[in-house]
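Shown below is the structure under consideration.
Heads up, one of the protein chains got dropped from this complex, but the rest are sitting where they should.
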Amino acid sequence: MKTNLTNGDIRIGFYICHCGHNIGGVVDCTAVAHEITGLPGVVVSRDYKYMCSDPGQELIRNDIREHALNRIVVASCSPLLHEHTFRNAVEAGGLNRYFFQMVNIREHDSWVHTDHAKATTKAVALARAAVLRVRFHRALETTRVAIHPDVLVVGGGISGIHAALTLANAGKKVYLVERDPSIGGHMAKFDKTFPTLDCAACILTPKMSAVRANKNIKLWTYSEVAKVDGYVGNYTVTVRRKPRYVNEELCIGCQECIEACVFKEGKYPDEFNVGLSKRKPIYIPFPQAVPQVVVIDPERCLQLKSGRCKKTCVEACADRQAIDFTQKEEMAEIKVGNIIVATGFKLFDAKRIPQYGYGLYPNVVTSIELERLVTSSGPTGGEIIMRDGRTPQSVAFVLCVGSRDFRTNRWCSRTCCMHSMKLAQLVREHTGADVTVFYLDIRAPGKGCEEFYDKSLKDGIQFVRGRVAEVTDWALTPEEEGKLVIRAEDTLAGVVRRIPVDMIVLAVGMEPQADSQAVRRLFNMSCGSEGWFLEKHPKLAPVSTFTDGVFIAGCCQGPKDIPDSIAQAGAAAAEAMALIDRGYIEQEPNTAYVVEEDCSGCKSCLPLCPYTAITLDGTTQKATINAALCKGCGTCVAACPSGSIRQHLFEDDEIFSEIEGVLTHA
Amino acid sequence: MHDANWEPRIVAFFCNWCTYTAADLAGVSRLKYAPNVRIVRLMCSGRVDPQFILAALAGGADGVLIGGCHIGDCHYVEGNLKTLRRFQMLKRMLAEFGIEDQRVRLEWISASEGDKVRSVINEMVEQLRPLGALALREQFKEWGREVADGQPVSVALGEAKQETEVAHV
Partner (left out) sequence: MKYAYFPGCSLKGLGRAYEESLLPVMEKLGVELVELNDWNCCGATAYMSVDETKACILAARNLAIAEKTGSRDLVTPCSACYLVLNKTKHYLKDSPEIRGSVQRALEGAGLRYSGEMPVRHPLDILVHDVGLDVIREKVVRPLTGLKVAPYYGCQVVRPYATFDDAWNPTTMDRLLATLGAEVVPYPLKTKCCGGSLTGTLPDTGLRLTYILLKEAVRRGADVIATICPLCQFNLDAYHDQLTRQWGPVPIPTVYFTQLMGLAFGLPESQLGLRRNFVRMKPLPALPARA
């Protein structure tokens, strides 16, 4: 075929990468390079060990100069990994960066096939397609989009707090949106942290106060993101601000209203103490809450439910007049350039494993309930007591409850081994009780964690290896009478054990939030099949998502401990800052455009565009596309009856030649 | 056409955000699947012009696979819905051409479903085997020759059929 259809004299350079043995071990790269040599327009065809390395890129740059190449094709890994690298090399060689096409023969070929001959045939077909395609490539300009300097952080747990502070300390303006009435998340409920046993509150509350004090942070608690529009650099976010019936500006957190409430005692389960204590309809989540503002529960407050109450709280508030029963839900709209999602996790519901007796036997508790019991600010003032008021003489921990179990969740929740050992040490310290830990494997890979495990062993904590079969109150012997009995196979001793104890602690695992799918859609992210948010690349882009300008941090991406959450939060903040400080983002010029003389003005395309980028010009009666709004999906291109809409980088000619290329017989 | 070494050939159009990424994941996870598929990357399954499918079939493909994000998950809000609509119409047309239903397939495969890429491709290859080659390209060439020789196409069709039957015996 003569190449006059394309742009002038085509001189193609083809390069195939061995990627060490990754490709070269399956695909005969030399043979592919040889096969491609004969194709029209191909001037250079080479194979090389590592194309992405400096010498590999240098090869391309040199060839462009020496052989006056004007099109480059590289067959190597996925374009999602290295397209950018090679486009840069092409540009460095003096060519427009879009005179380049990449062929994926690693992820889509050598890694998924075992038959060398067939994999090689496939590589030739894919390479031929790219060589045919690249002839039609045109020079394009990369468009730049300005980045709005403000950032939205969703979720006020330790990850969100750290990300917000990092950005704010660098002078960026941050909106921190939290669903609950206070920030702090799960960490605020912890007594001490492993493996150092330093006090959680002592390290968290200063950070919470810093959020409150930082002028660059706009803190919106009791609020949820309702809608996200726009794209990287220019997001418009609608935040639903739930009414707390207390004016945040006027309330000073004296809590006299709580004292004065017509309910003399707390009556409703306290969320912060996971139901172990009661609160009133007007309450502050916990003493160190940020903001220090009370909140009224509309489901419980007499005034809000029936309109008939003495309103003693209003009296107590007196002339500050912070209580406002007329507050309504408000929608606030903000503009930001980047979003960090740090929405965290939820704990596994132990009732889903009925044989462990949670909810049936009062002295079976979850790890978070025990955590509240050992906390000095908790419902018992730090005393570990059972529901009948006795101090336990013997306590057993059951690990992997809702983790590493194909019946519930397959993943390891990563923190429960260490968390349980921490609680076990605290139980020993507070009560002197005998402690037995039932485990599958002890996972203590963090810094100082194995040493902590050693300390637990030396402290006299018993470890029994085996998954617990059941917890029962059925006594077989007099010693078991009145106790809870754990039945488990001791896989090291090879016997089935029955161990009677007073109290059983279920180390519940982590799960994605119940609404993770809705949140994922909101921010246009992907989820793994389990519901954890998917990072762009598991190693190279751990806090990025497939949507530019949306980053993830903390446990919403997968179970992790506090140090790892903080590290991710810092990384996400840095990624956002990198975009902000550059000030712009380069966008793929893959937008659609109208060839005006072919357009008949039929308007078929208008309703197809979800971004309303297409309009009908009133005077010419022809469609026009606003390139700034177009995101390059190409739906209108496929639909245009006259073929007058086309798409840069995905021209019909390019795709047809690709189809032809993959189908031509060798 | 009755070559013992015949292998079905599938052209796949995968959207950049979900299915292409899923195919990358299949690779990273070293899942193994049949080497009969050639993937063409598009930004969205909404870009799949029915002509691409026809061109692939006419150009020698025995099957065409289109992969997009799950409904509700489209990176471009609703491009995949448009694909679905077009796909239904195209299928009706292909049926009239006598092209079997199993030859053209639309699948929603999210970025995390590397294993679905594997199973769908393997399944499709197995479904295409009993159907045999579509061989539209050879058919076109034949018709072209008949037309050039000045014989009526309908006769040529009949003869072509006979020929294959003979070859079969």
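Letters are used for the chains, namely A and B, taken in the order the chains are written, and counting of residues starts over at 1 for each.
We adopt the following convention: a contact is a pair of C-beta atoms (placed from the backbone, for glycine too) under 8 Å apart; a residue touches a chain by one contact, two chains touch by 3 or more.
Small disclaimer: the values here were computed from a predicted structure and weren't measured.
Contacts of the undrawn chain with the visible chains, over the full complex, involve A.
Considering A:A117, A:M331 or A:L476, the position touching the chain not shown turns out to be A:L476 (whole complex).
Screening A:Q355, A:S529 or A:N626 against the full complex identifies A:Q355 as the residue touching the chain left out. Contact between chain A and the unshown chain involves residues 353-355, 360, 470, 472-474, 476.
Going forward, only the chains that are shown with their structure count from here on.
Listing the residues of chain A that touch chain B in their complex gives 78-80, 104, 106-109, 111-115, 118-119, 121-122, 125-126, 129, 521, 524, 526-529, 534, 546-547, 590, 608, 610, 631-635, 637-639, 647, 650, 652, 655-656, 658-660, 662-665. In the complex of the two chains, the chain B residues touching chain A come out as 9, 11, 16-18, 20-21, 23-24, 26-28, 30-33, 35, 38-44, 46-52, 55-56, 59-61, 72-73, 75-79, 82, 86, 110-113, 118.
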